[in-house]
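Showing subunit A:
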Amino acid sequence: MKGLELFTTVTYAHFLFLSFVLFALGVLGVLLRRNLIVVMMSVELMLNAVNLTFITFAKALNQLDGQIFVFFVMTIAAAEAAVGLAIVVAIFKRFREVNIRFFQFLKG
Partner candidate 1 sequence: MVEALLFWFLALVTLFGAVAMLLVPNPIYAAMSLVVSMIGISGLFAFLGADFIAGVQVIVYAGAVLVLFVMVLMLFDLKSETQAFSKGLLSRIFKVASVGFLLGGLIGVMVLEFSWILPVFMQSSPQWTMTGVKKMAQLLFTEYMFIFQILGVLLLVVAVGAVALARSRGGTHERA
Partner candidate 2 sequence: MLLSLIILFPLICALVMALLPDRRYLHKVALGMSVVEFLVGLVLYLKFDHNKTGLQFVEKILWIEDFGISYFLGVDGISIWLVLLTVFLQPIVVLASWSSINEKIKGYYVALFLLESAMIGSFITFDAVLFYLFWELSLVPMYFIIGLWGGERKIYATLKFFIYTMAGSIMMLVANGVMLLLAKETLGFYTTSLLDWYKIRIPFVGGEFFSPQTLLFFAYALAFAVKTPVFPFHTWLPDAHVQAPTAGSVILAGVMLKMGTYSFLRWVVPLFPEATQYWSWLFIVIGITGIIYGALMALVQNDIKKVIAYSSVSHMGYIIAGIFSLNELAMSGALYQMLNHGISTGALFLLVGMIYERTHTRDIVKYGGIAAQVPIYTVIFMIVTFSSIAVPLTNGFVGEFLILLGIYQNRPAWAAWAVAGVILGAGYMLWTVKRVFFGPAGQVVQDHGLHDLSQREILVMLPLVFLVFFMGIYPNYFLRLFEKGIIFLVENFHNYQLFSQITEGGL
């Protein structure tokens, strides 16, 4: 598999590498963005990257368990989003902004 073949034939490896890149982008979002909501979105992106890996393996190994896990991850993600946003709301009420810097106030 050389040269053009890399682009013409799609293999499971493509999906894996794509999920790696997506995960890295998510990490960068968490590390660099200041807005809490965007940080949370980046986390969602990371979760999706992982989901993609699950689905890829599920397909490659011809097992459905991977898909089930994705299902669970999504549930957790939704829950996390709900709680996270609730915290954001609470933070906003107090600081009138949702900058990540808020967490510095939690320092003992």
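Convention: a residue touches a chain if its C-beta (ideal position, glycine included) is under 8 Å from a C-beta of that chain, and two chains touch if they have at least 3 such contacts; residues count from 1.
If you want to know what made the cut, all candidates are chains of the complex that A comes from, given by their letters.
What you see is a predicted model; the values in this text were computed from it and never measured.
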Discussion item. Once the contact definition is applied, which of 1 or 2 turns out to touch subunit A in the complex?
Written reply: 1
Response to the item:
The answer for subunit A against candidate 1 in the complex is residues 1, 7-18, 20-22, 24-29, 31-35, 37-38, 40-42, 44-45, 48, 51-52, 55-56, 58-60, 64-65, 67-68, 70-72, 74-79, 81-83, 85-95, 97-100
